[in-house]
Structure formats: structure tokens, C-alpha cells
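Missing here: one protein chain of the complex. Every other protein chain is in place.
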Amino acid sequence: MNTIHKLTEYFSKLPGIGPRQSKRFVYFLLSRDNVFLEELSKLIISLKKDVSICRSCFRYFPSNHNTSTKICDVCSNKNRDNSVLMIVEKDSDFENVEKTNTYNGFYFILGGTLPILERDPNKKIRIIELMKKVESNRKENKLAEIIIATGLSTEGENTKDYLVSKLKPISEKNKIKLSLLGRGLSTGTELEYIDTETIKNALQNRH
Amino acid sequence: MNTIHKLTEYFSKLPGIGPRQSKRFVYFLLSRDNVFLEELSKLIISLKKDVSICRSCFRYFPSNHNTSTKICDVCSNKNRDNSVLMIVEKDSDFENVEKTNTYNGFYFILGGTLPILERDPNKKIRIIELMKKVESNRKENKLAEIIIATGLSTEGENTKDYLVSKLKPISEKNKIKLSLLGRGLSTGTELEYIDTETIKNALQNRH
Amino acid sequence: MNTIHKLTEYFSKLPGIGPRQSKRFVYFLLSRDNVFLEELSKLIISLKKDVSICRSCFRYFPSNHNTSTKICDVCSNKNRDNSVLMIVEKDSDFENVEKTNTYNGFYFILGGTLPILERDPNKKIRIIELMKKVESNRKENKLAEIIIATGLSTEGENTKDYLVSKLKPISEKNKIKLSLLGRGLSTGTELEYIDTETIKNALQNRH
Partner (left out) sequence: MNTIHKLTEYFSKLPGIGPRQSKRFVYFLLSRDNVFLEELSKLIISLKKDVSICRSCFRYFPSNHNTSTKICDVCSNKNRDNSVLMIVEKDSDFENVEKTNTYNGFYFILGGTLPILERDPNKKIRIIELMKKVESNRKENKLAEIIIATGLSTEGENTKDYLVSKLKPISEKNKIKLSLLGRGLSTGTELEYIDTETIKNALQNRH
């Protein structure tokens, strides 16, 4: 198999990219100059070297290899509220929440969601790491609330149920509030078209 | 103008119907038998006769002309909770909420929404009728909560603001709770894609 | 069942209309004045009386009941070229072709398409009437070409094959040209995305 085909195959593994668009990427690269290709190639090869996983929240962050820091800028920010911990599925969820400038607590990146009937949750999400973090935060006596902020897809809901079952004992014993994101109408919604579940939530959470 | 064109024009006034689909409706009718056309014609002409506007909630309901009843089956249902009143924009909103079987109070149909900067709200929504109903319900000492359930479109939000400004005095004076439908994540939502406003609401309304 | 429900049911039979939009139609009608409903009702009831099927091309056309004319304005137009006959599936196809002002011959409306393996073609399309018309046109010695202008859906193609098999004998015997609409690239097409069949046709029909 030649380089065009091999590269097409690699690009078609990118999320949301089919074989046709993947081929277009290759032709696009062929039309760029050598500097572009070299720079892109270099960025890809140095990606893992330049990026670390935060030992505290497990998100990817740019690392400085001169120092031994393995804690991201959010987790090491003294101005953030260390009494609240928000659990999200993935890095892009974290980014979207950060962008809103409405949350000042800490995060934990689960690294995925839990399929229904999954026998080994540990293989799909960082449940062991989460429990450890909660336990250590608790011991330092600073944890007042854990927000489970998984999505409302079927797998997201399943993950939420699993997290609740795992976190409830520690939450009750230590009076840590265990909360879920509010549910109800989202921007632009028309009452005429919303589903039963969302109407129920909107009624229950009326204020 | 001939009948085909005239009927096409009438059908193209139906909500969401353009001239092309409208023409297809006419051809469809031409392909039906006479009984179908006669029955459809009869139903349209008798629509207003067979349907009344409820004097209490202002929704359309099938009326019995032998009796002088002008109150719909929901408003005259003694098993419903007469301490709660939900204000919705239109009949189809009412229907969607009823379908969920989660609300047992009464309704008020506004009959529309309020465009921004509208000078004469009374021309767009039943604000006078609403104020009268709230006043009379209050006097009978039965009103405990008013739920403003307008949609989250720009006009729906503007309508909500207007209703709050009109209802706040009477609500505060008489200790009637004035509530809004809960806002936040709706079924199927992924955290990665939701807008700032909805994230704010979901955080604020976490539980 | 009450009038609202019955009318909703009737509207939901219109092509492309589901129960929800159908209900919106009813509420829309309820919001109109009596004059609107009366006029619409009258148009529907008089539709069949005011519209005839042309005895020559079988399309619907506005008829004048004072005269006994049962031939539409296109078929009775002496300026049109009576040597060409175009066979189309339905009235809206006829209308779309007329709108282009590029065809000056006559038409025949099949009244439908032929599903694959249909045992009784006569029940689905006006094949008997078509054969009669072709025969009579031929006898008057005026038919030089028959254009089969069915669509390129699977059923349209099946109908075309059936028409070709039926018309070929009469066409060959009498030297009437039997033609199909040209196939190939249509407006806006990008070569990169077109299907094999269309590329084949575009190559074959290059000019």
C-alpha cells in the first residue's frame, strides 16, 4: 500500500471522518508546501512530549519539561474554590464549561462513559482515580460538593447512575453534597416540541 | 382565478406550507372521491360551531350546543388542583404538557407571544383576561402558585419578562408563588455542545 | 370523536403531513374568521365540479360547465406541435415542464408509476388510455415522436421499461421515434460526487 493510501487510512480514523474526506485531506496536504508538512509532522510527533495528563484532574495540558510539574494550571490555581469538584466525561466538556466563566471550582475528567451492563467500569472510566481523589480531598477537609456533570445521552445517564451509587456512601458519611446539573428547558426550546422527560424535569425544577 | 389556483392559495396560508406542497394538496384532493371532499368541507364549515373557547382558560374545546357550558373539561374537572395555574403560549403547548401526565393544575392560554418593544401587549396576548382570572382566583382564596411556562425563544422570553412585571405585585401582596419552568440540560444533550446560557442555568439549578 | 380530532385526522392524510402539523392546521383554522372557513369549505366542495379531467391528456384543468368542452387548453391549442407526445407521471411533472417554456408538443398524464412486479399495470397507470391515444394520433398520421418522461426513481425506471415494451411495436411499425429524456449531469453537480450510473450516462451522451 502506498503513502497516499496509508495516510488516507490514518486520517479516516479521526473522529467523524470518512474515506472520501480523508482522501481530500491527503490531496490538500499535497497542495501545501514542504514547510507546512514539516511543521504539521513535527507538531504531531511532539504532541505527547509537550502535553501531559494532569495528575489531579486527568485533563491534557501543555507541560513544561524543565520543571517536574504534573499539575495543570486549573488544578494549581489558588484562586479557585477547592470545595467543589465537577466530574465531566472528557476534555472538551471541561473546555466548554470553562468557556462560560460561571464555574470556579475544580474538575475531574472521567475519560469516557460507561456502556450499559459494562462489567468492568474501570476499563472505561477513571473510577479508581476518582475515588482516590475524592478520598484525599475529603481528608484535607475541603470537599463540600461533588457535581456529576455527565451528558444526557443514554451512556451519560448510565455513567451518572454508576457514579451516584459509588459516591453516595462517602457523600452521606462526610456530609459532602452530591449534586447533578439542573435539567429542564434549554435555550431556544419551544414548549410544544419538548419531550415528556424534559417537561417533567422543568416542572420539578421550577423556581 | 380558477378553483385550483384559489384553493392552492388558501392551502399555502396553512402554517409551514409553501406553494408547491399546497398544489400537491389540491391534486391529492382531486384524486379522492366525492365523499372525502364533502366530509372535509363539512368539517371545516362546522369547526367554529362545534368548537368553543373556554371562558376560563381560553383554549379551544369541543362544545355541546344543547347545554350552555362554556367551560372546558379541564377547567371543570373537580379532581384537578385549583391552587396552581400554568400560563402557556398556545393550545399545542397545553396539549404537550397534558400528554406528559405530570401536571394536575389549571391552565391559561395566552394566545401568542409578545414581540420585543410591542406597544400594545393587549393586542398580542390575553393579558387583560389573565389579570382578571388571577384576580378572581385569588379572591376565592385558592391560588397558591402561578407557573409562567412560555417558551425559551426570544419572544417567549420577552413575554415571560412582561408577565413577571405584571404579576409580581399581585403575587407579592397575596403570597402567591410566581415560578418559572426549570432550565438546564434537556434529554439527549451533550455537555460539549451546549450554550453558555444553558450551562449557567444547569449549574444554578443543580440539585 | 369530536370535530377537532376528525379534522386533524383528515388533514393528516394530506401528502407529507403528520399528526402534529395536522393539529396545527386545525388551530390555524380556528384562529381565522368565518369568511375564511366558509370560502375554504366552498372551494373544496366545488373542486371536482370546477375541475375536469382532460379527455385527451388526462390532466386536471378548470372546466367551464356552460360548454361541453372536456379538452384542456393545452390539448386544444392549435399552435402546439401535434407531432410530439410527452408521457409524464403526474400533473405536477406536467406543470414543471410547462414552466420551462422549452417544450411545445402535447402531453399524456400516466396518473402514477408502476411498482416492480406489479401484476395489473392497468390499475396503477393509464396504459389502456395511452395505447388508445397513441393509436388514434397515429391514424391521423400526425405522430412523429413519443417522449417517455418518467422520473429516475426505481418505480419511474420500471414504468419507463414497461412503456418501452408496450410502445416499441407500434413505434417500429409506424416509424414513430420513441425517445427518453437525456441523462447526465444536472445543474450544480460536482464530478467528484456523482454516481457511476450518471457518469456512464454523461459519457455516453457527451456531445
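Note that the chains take the letters A, B and C in the order they are written out, and that residue 1 is the start of every chain.
Simple rule for what comes next: a contact is a pair of C-beta atoms (placed from the backbone, for glycine too) under 8 Å apart; a residue touches a chain by one contact, two chains touch by 3 or more.
Worth saying up front: this structure is predicted, and the values here are computed from it rather than measured.
Trainee: What are the shown chains that the omitted chain is in contact with?
Mentor: Within the full complex, the chain not displayed touches A, C.
Trainee: Tell me which of C:S76, C:S92, C:N122 or C:S136 is the one touching the absent chain.
Mentor: That would be C:S92, which touches the missing chain.
Trainee: By the contact criterion defined above, which parts of chain C meet the unshown chain? Give residue numbers in ascending order.
Mentor: Residues 88-90, 92-93, 96-97, 99-100, 102-103, 147, 149-153, 156, 179-207 of chain C touch the chain absent from view.
Trainee: Taking the full complex into account, what residues of chain A touch the chain not shown?
Mentor: 2-4, 6-7, 10, 13-16, 20-21, 23-30, 34, 36-48, 50-51, 60, 62, 90-92, 95
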